[in-house]
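Apart from one protein chain that is not included, each protein chain of the complex appears where it belongs.
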């Protein structure tokens, strides 16, 4: 259950060019590299001659050269060299649109002519002067929809992340869920006057009571953002430490996904120790999610991927609404292969994305 | 080819409660734990909410709690806590009858209301004042029927166990096979005046000629017992060292099984060194069976599990009769899902189970 006519995150932009980067998306093997003019190239990762992966080859004079018989391809996918002949063969490597935006490489796997860069979701917090980012990548051996579910039902923090960001306050706080414009899901939680979980105690350097709020935001098929704020219970909301965490999920196969993330903060920009501390802590936190998600996927596969129970409990409301949006968009694309998913804004200009606009 | 309406050995009783014990039987994932009242609980090993294994969770206040979102279940399988709500959700974890008998936990995987504890096969030698036990467990990656076959044709001892309990006397001795009451197979061998295999030489502390007898007993679907006796050739049968070895086989999947065993002796009860020596020796012997059974299963799988040749040689008589009983019971259960297998007695009150009663 995938959407093709949309941009998916393929890599951090600086990963491409540092090496020839092979990666699979939606079951399509792709090799990414940087052309001499610095533009990004994404190509089907197989030589049209003998079908070996081009990523096993090498770059020479700005062309990707197959490591088996030496056929060479330029950024357009045209074959520009073949062994034992001067006339060029009429073979071509298939290419995919790949654009650089906000420090990320975004790939379009659907109809190429529909690939409008204006449709790239806005996650400018990942690379903006006003924001400092701790970023990372996880490979998750699970259906990407389970990752979306996980990000939209943060009550799991109490159980899965009890060492870092979870405690009983999260699971017990009521959640308000809205779907905006039929395109974005927001799930909001206020946790006033609670004991701070370890990560936030560290952030605030404070072990007394805090106020915490949390908004889980989701754009189908896989752009998520957690917006979170914490401040001392006797402090002011305007002074809250706010972080925005894009979680950018791209299916690799039916049972695996790429998970690029960044923890973006608008405070203490010069504190590189904090940047690294957040990176380490978040990476560890997502390791815990990864473990649980992979256990869940394996259990579901063992049973032939049954449908999950619908809204078994109240915290399921947000994930279930997101699944319904996804199913709607998938059906739309099945009915019209040229249907295009236009992303909604993840967050507003003002500081916190709740209450929703309008 | 499984029977469901019968008791299968699930674990040694003291394994349950020492930890949350996940195990699979007949392809059903089960988690076993001990309730506050000390009774045994067996539950389907998946949370009805998001289908992750409950065995990845933890016990708290006598309830099994899911490690993902914290749903908690009591011994009846009722959900007694859910995050973010006070009204309890209408979800239930499926449970299975699990009873403690003779130091073993027995599970009933068929129709729950038919689970009569009186139907548990009698293997009281595993935990009785008059018997001392060396016990162990092997996980065998093979169709459980191959394990039954192996136990009913002990001529393999000559080749597989030549370092411990086998020599040419076993393979060469004629076997008498009877089926009693249409429910139990007995295969009997007398080996008078033979050289003692290493294990028995150790037991008798004697390297001269011995008399040996051996009865392989089988109740479908997987309860086996070897009754064996050895005494010096110039001694009296009444003074024989007799051991009864229940081999309790429970299918895990079509190609794997749990094998709980105990070597029960009615002599030298206080010799703990002997108890440990027997445990080690038997464990090593069954390692040899395990290796051969797994090779055999892999070879059969590679060929698409062909039927084994029927009674290709004379020693196949007992295994073939047992397979026929099993097939009959399976057919009976297919025809009537409420048909119940009533176990016959494995052994008589007198010392040796041969000749058969009546």
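The first chain written gets the first letter, and so on, giving A and B; residue counts start at 1 in each chain.
Going forward, contacts are C-beta pairs under 8 Å (C-beta built on N, C-alpha and C of every residue); 3 or more make two chains touch, one makes a residue touch a chain.
Remember, it's a predicted structure, so these values are computed and weren't measured experimentally.
Q: With the full complex in mind, choose from B:153, B:227 or B:333 the residue touching the hidden chain.
A: Candidates B:153, B:227 or B:333; residue touching the omitted chain: B:153.
Q: Determine which one of B:32, B:107, B:120 or B:315 touches the chain that has been left out.
A: Answer from the full complex: B:315 touches the omitted chain.
Q: Residue-wise, where is chain B in contact with the chain that is not depicted?
A: On the chain B side, contact with the omitted chain comes from 149, 153, 155-156, 158-160, 171-175, 292, 295-296, 299-300, 302-303, 306, 308-309, 312-316.
Q: Can you name the residues of chain A that touch the chain not displayed here?
A: 29, 46, 48-53, 56, 66-71, 82-85, 89, 91
Assume only the chains that are shown with their structure count from here on.
Q: Can you work out the whole-Å distance between the CA centroids of chain A and chain B?
A: The answer is 50 Å.
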